[in-house]
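In what follows, a structure is listed as structure tokens, so that the remarks can point back to it.
All protein chains of the complex are present and in place, except for one that has been dropped.
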Amino acid sequence: MGSLGWLGRDVITVLDFTREDLEVLFTEALNMEKYAKSRLNILNGKVLALAFFEPSTRTRLSFETAMLRLGGSVIGFSGVEATSMAKGENLADTIRMLDAYADAIVIRHSIEGAAKFAAEIAASPVINAGDGSQNHPTQAMLDLYTIWREFGTIDGLSIGILGDLRYARVVNSLIQALSYYRVRLHLISPEPLKPRRELIEFMNSRGMVYDWTDDPYRVINDVDVLYVVRIQRERFPDPMEYERVRGTYKVDLKLIEKAKPQMVILHPLPRVDEIDFAVDNTHHAKYFKQASLGVPLRMALLKLVLGGES
Amino acid sequence: MGSLGWLGRDVITVLDFTREDLEVLFTEALNMEKYAKSRLNILNGKVLALAFFEPSTRTRLSFETAMLRLGGSVIGFSGVEATSMAKGENLADTIRMLDAYADAIVIRHSIEGAAKFAAEIAASPVINAGDGSQNHPTQAMLDLYTIWREFGTIDGLSIGILGDLRYARVVNSLIQALSYYRVRLHLISPEPLKPRRELIEFMNSRGMVYDWTDDPYRVINDVDVLYVVRIQRERFPDPMEYERVRGTYKVDLKLIEKAKPQMVILHPLPRVDEIDFAVDNTHHAKYFKQASLGVPLRMALLKLVLGGES
Partner (left out) sequence: MGSLGWLGRDVITVLDFTREDLEVLFTEALNMEKYAKSRLNILNGKVLALAFFEPSTRTRLSFETAMLRLGGSVIGFSGVEATSMAKGENLADTIRMLDAYADAIVIRHSIEGAAKFAAEIAASPVINAGDGSQNHPTQAMLDLYTIWREFGTIDGLSIGILGDLRYARVVNSLIQALSYYRVRLHLISPEPLKPRRELIEFMNSRGMVYDWTDDPYRVINDVDVLYVVRIQRERFPDPMEYERVRGTYKVDLKLIEKAKPQMVILHPLPRVDEIDFAVDNTHHAKYFKQASLGVPLRMALLKLVLGGES
């Protein structure tokens, strides 16, 4: 299972790439960190189209910044305009238009499979910036890159994932990415937000080592990485149930008191109240660092896919 | 009637330009096709203002892409922001602001004459990207360019225009543009959507050869170009009347079976259901090609108006 290479490829799920591909990406991202606050003119003249049918300011701005820092330009739509777009025209025709105008397309869509569908239509590379509830591959690549940067390795780590393991789109992509590595997974969630059966079956098929608990205090002392995702009130059929459990899953000073000294906390952001602000000031908090690495990681991705020379 | 030149001119209606001007534009567009997926630095340092008081993602993005590919930059507003803009400030003051900031202004507005009004105020060139229900000159230029590219000529062709001939803004501009050429026009529409009297008078005054029918099957075997525009339900006083006729005006495999082998189908896009998806796979379908030519055509237009050197 060697590198399949990145040039001209679509980025639809993490599983389209090999461990070797990911490591090529990480090495390039490390190189790109030197340029994340300056400019490389390697994509001069290229145009990236952003088709955000679903809002995501953070992901959108990190792609935009990455493209601009590489010397390229950005066109696209998001928000309200995207909504009316989505109503007025079939997705295939919209993608054909962007394909005709731009050199690559970044798509975010609420419907599962929208990115794959777009990739089948477009001749240019399509990058999935989140579709449906299962895939957000560039976020998972960023998550792994952050871990790799912090520990110098991913193999051998114990990784806790805390929060909504059922509906949070990043969890599925993250676990797919981690399946390339020898890690020990602690899955932590309220009972109603346990991982779906498909994800369990995936982990089994890959021989991944994992356990599940509804109590973060049971595993906090073992994890090297605590990856936190939001728990949304709407996911609970019974609002009282949500109120009952939410406190348990809030990461605060009391919880991390039990953690290893080198434990790092990650979060895809934005957060609402799942991490207490007091935690921000501890050396465990790496979610802002993680967010800032989104630019060099996506610079590396765009460079590899669009083939800029450095 | 020689070329009046393009440099520094406003682009308000097709009739502001001569046949020679159009052919200068087409020749330049053909040249620009080489750069439509790369970059020319001939408008480096120029800023184009987009004032889209009415949404049009496709037209907006093709102007943006064209300007960026020429090395220039884009500022502006559209959608909801434009609406609140339109409420909070008189159009003249808004145009004065854009005129002070940018090197040229592209305007789209629901009110007839808004582009001409803007051109009277602004010192910089103003380009009409559609105003009211009668003018969309750059779309008509693109339409003719696509025909010219396909047939090597426009003179001598038989051109069918199918759909809403009364309210569709592109129809008026297209017929103005075709008035410079010796073509045979077949106008095809439901009775309530026949061309307005002003358009009939225009065709007569220019000595254009045309006929009208409500049945596309009567003329499909004669046309070299079938130009399709949408029929909007809202245009019919009686919704039942709309339901009764809509099927007749849908372009499908059955209709084009009767067409000449070299017949091409154009559409300004976006389409709703006026062209069956099955038609996309026939060699007659040129509407996606037409859309992709929007970038080189608008690159040529911006180069000619803004005076970039190549």
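Note that the chains take the letters A and B in the order they are written out, and that residue 1 is the start of every chain.
As a convention for this text, a residue touches a chain if its C-beta (ideal position, glycine included) is under 8 Å from a C-beta of that chain, and two chains touch if they have at least 3 such contacts.
Here the structure is a predicted model, which is why all the values come from computation and not from measurement.
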{"item": "Residue among A:Arg19, A:Arg166 or A:Arg271 touching the omitted chain", "value": "A:Arg271"}
{"item": "Residue among A:Leu22, A:Leu157 or A:Val295 that touches the chain left out of view", "value": "A:Val295"}
{"item": "Contact with the hidden chain (one of A:Asp10, A:Glu28, A:Glu64 or A:Asp131)", "value": "A:Glu64"}
{"item": "Option touching the unshown chain, where A:Pro55, A:Gly132, A:Pro192 or A:Gly307 are the choices", "value": "A:Pro55"}
{"item": "Chain B residues touching the omitted chain (full complex)", "value": "44-47, 49, 73, 75-77, 80-81, 84-85, 88-89, 93-94, 96-98, 100-103"}
{"item": "Hidden partner chain, residues of chain A it touches", "value": "37-39, 55, 57-58, 61-62, 64-65, 68-69, 78-80, 269-272, 288, 291-292, 294-295"}
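Here, only the chains that are shown with their structure count from here on.
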{"item": "Rotation angle (°) superposing Cα atoms of chain A on chain B, nearest 5", "value": "120"}
{"item": "Geometric centre distance via CA averages, chain B-chain A, whole Å", "value": "41"}
